[in-house]
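Each remark here refers to the structure printed beneath this line.
The complex appears here without one of its protein chains, the remainder shown in place.
Per-chain numbering from 1; labels A and B assigned in written order.
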Amino acid sequence: MVMNPSRAVVILVTAGAVCLPLGILFYQSVLSGPFFHADSHFTLDAFGFVLRDPEFWVALRNSLLVATGMLVVALPLGALLALLVARTDIPGRGVLEPLILVPILVSPVVLALGYVVAAGPVGFYTVWSKQLFGVAPWNIYSPVAIAVIGGLSHVPYVFLYVSTALKGVGSDVEEAARTTGAGPLRVALDVNLPLVAPALMFSAVLVFFAGVEMFGLALVLGNSNNFSMLAVYLYKLTTRLGVPAYHLMATVAVLIVLLTFPLVMLQRHYLKVADKFVTVRGKAARQRPLTLGAWRYPALMLALAWLAVTVIVPISGITLRAFVTYWGPNVNLFDVLTLDQFRFVFSEPVLVRGIRNSVLIGVVGGGLAVACYAAIAFAAHRRNDEWTHLMDYLILVPRAIPGLLAGLAFLWVFLFISPLAPLRATLFSIWLAYTVVWLPYGARLVSSSLVQVGKELEEAAVSIGATRRRAMFDVTLPLIRVGLLTSWLLVFLMFEREYSTGVYLLTSGTEVIGALLVTLSETGSMNQVAALAVINLVLIGIGVITAFRFGVRLHG
Amino acid sequence: MGNLVITDLHVSFGAFKILKGVSLEVGRGEVVVLLGPSGSGKTTLLRAIAGLEAPQLGSIRIDEKVLFQGDRRLDVPAEKRDLGLVFQSYALWPHRSVFDNVAYGLKLRGVDKLEIATRTHDALKELGLSGLAERFPHQLSGGQQQRVAIARALVYKPPVLLLDEPLSNLDAKLRDEAKAWLRSLIVDLQLSAVMVTHDQAEAMALADRIILLSDGNVVQEDTPVGIYNNPANIFSAEFFGTNNRILGTVVEILEGGRTRIRCEASDIELVGETRGNYRVGSAVVAVVRAERIQVAGAGSGPNRFPLPLAHSMFGGSRWEHFFRFGPSLLRVYGERQISGDDHWLEIQPEHLWIFDAPEAAS
């Protein structure tokens, strides 16, 4: 059968956008020097160097330890919160649910900087705690703290998947357990837990994955204390040999891909199982919340404590920092309150441009990205040929490449693929890199709303004379409108948060806040960084509130 | 209304063969029902006609228009076939009003707005949906949804209407009403239609002709009366009605298409219709419908034999009696309650169909 031309174009473009940068990386990893140098030749030395480098193994070990730690923190807490909010009569369920998702809105770098100001050795809360209790028994720079903070900030992801699964469990099965004499805890352990196991496993892999690739938190909190992780090791390789060692960087990237790809496949597997669970169960009976009794308020306290540590502490920290010129244990904050930093940011054309570009890339770029993800999802929709399988794997691959390196690979693509060269110094290059880096996430968002559209709804249109394309525009697209808007919101969030991918593509005129945060904290003063971070948070907040006005929900 | 001809159609999904060479014809104004157990390929056949499944071999034509021809690699896409398909789930678009659901096919055909309105309202009226035009699917009852789905498929006057289990989504009482309504609609509008069902009663009520499918092959095709009263093989025979299966061996092949067998369950000899290629001594299976066994007065005769009554059940319009027949039971419909022990039963030879035993048949 001849493939329809628009589908062929979508597949071709996707393959190009994913394979070109990845191909350059793989190619670079087996060379002796930069791939564009004539005297570079084929060798596996880079692999030898990295695998013999003790620091690589230290970084790998640390990454695995932190990932495990995050798992230990995020999984039980996320599952517990999901259970409490989705299935019990905990007070304030309606308010808790959106609140729990707030950490998703905060970029890891902002989170880390916020923790430094709020809970670092001389942070606001540390000082207050010492004044009130005489001690502040935490150290945010310790590996344990990094794992805990990483874990706490990933609780929402576990929450999302588990609570969705929990909502599919009918009350009847829980009640059946209650009547045979099981208490709420037993019911949770014996009935709910097994039923949400696939969702739990999926989010476990997701959290572990996030731990393995952690960059922002590790750099800000770990690096100054000589605590290295894989992404930081990669980052250090840029300068460790003086001249950037592309072959080594590419090698580490390839190793990371090799390490994470099995995780990606595992995730894919659990996702399928979880999807099956949901579809097999079909419509669940109306749910009645479990009664917690005396445990209602302690449960609420737990949820609030988590929120305080994960959201309020770091965000209040970075916000305070943005409104003071300097700080420290002996500084009375009221003496140094100022709006100067914001005045400064808004008087600086580059920063204003960065803010404008960020809005542009988040709102317009996010919308365009969702359109692309939708095109990709449609190309694979309701088909089961080898092309669909190819696409299936293709869209998962970028998940495994660290953003920093993806940015460099895209710089190369824009430099050495001549038709693209004129676009390099435009926002398009950054947009394309973002779109590809977030492809696995975005395509999954769109396709998960697509699968909810009954196949026969499309066939009905085709059977009465609509072409497949027409059926897509008249039937499928209107039906997934809310799903697409939600994807737009989530992609907007990711694009606003993104900080590492843009660093190499940033040019005069195409600055974005995320990359500016990185560059400014290296060369500039934290005053501007804090103010920009707060502006970034406000932008994200405005985006979320606007989306809510249009009926978009992050969840449920 | 058109003339649909399907020749030697093969459909497989991977190595799995769903249709193994199906041929059939639907005449103008004829309603053909595809009947068969699940997995027989009837839905696949319907979807292949609609263009939603891709056959590997064979051809599908409507009048002079070739829709599919395997050897010419010709495959008209679903949207170009101009057929009307009614889905089992109705597949009404939840985001469109009843009017918009029905009008969509006309819009696609570039009909001007005014005419769309007229024709859509006519179609709605025809199906008893006047006044519901502005509603949305979720505001309709199941029966109304079904009518909208049919209206949507009929509004642009397709040559053949395809219906996939149109009644299965309705509850029992509604289904009976809808069955009568659908038959009168089909007759009134003189539709050519192909309908899929797994329910024999539905098939017999609605069909001009029934095509019985099993395992991807056409087992038999005939009018409802023909197929019920004159099954070509044991599968057909046992698919309809309530049946008794009597195992035996051939004693004698008689003149006039009759055969005498000795029953395995007892020493009774019975004469029935010859419906297989067996010889004297072959193992055979005889099938007789429950309503074709008479509880007769006492006295021996051809095809008469006494059996002890095991128990009876009252079924409203009739009684169902169970007689001990060797190790198994023989099921007999009767109009009256009977009691006592032994009763004489009689089977007319034309109602006892003697087939090859399934093992030997293949």
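Convention: a residue touches a chain if its C-beta (ideal position, glycine included) is under 8 Å from a C-beta of that chain, and two chains touch if they have at least 3 such contacts.
Going forward, contacts and distances are computed from a predicted model.
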item: Name under which UniProt lists the unshown chain, selected from "Ferredoxin--NAD(+) reductase", "Sulfurtransferase TusB", "ABC transporter substrate-binding protein" or "Ion-translocating oxidoreductase complex subunit D"; value: "ABC transporter substrate-binding protein"
item: Displayed partners of the chain not shown (whole complex); value: A
item: Option from A:F36, A:Y393 or A:F548 whose C-beta touches the chain left out; value: A:F36
item: Residue touching the undisplayed chain, where the options are A:P298, A:P329 or A:G541; value: A:P329
item: Contact with the hidden chain (one of A:L65, A:L99 or A:V122); value: A:V122
item: For chain A, residues in touch with the removed chain; value: 34, 36-37, 116, 120-122, 219-220, 223-226, 235-236, 238-244, 325-331, 344, 348-350, 408, 411-412, 415-416, 421, 424-425, 503-504, 506-508, 519-526, 529
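Rule of thumb we're sticking to: only the chains that are shown with their structure count from here on.
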item: Inter-centroid spacing, chain B versus chain A (mean Cα positions, whole Å); value: 55
item: Parts of chain A lying in touch with chain B, wherever the complex brings them together; value: 1, 454, 456-457, 459-468, 470-471, 474-475, 478-479
item: Parts of chain B lying in touch with chain A, wherever the complex brings them together; value: 50-52, 54, 75, 77-85, 87-89, 91-95, 104-105, 108-109, 149, 152-153, 156, 162
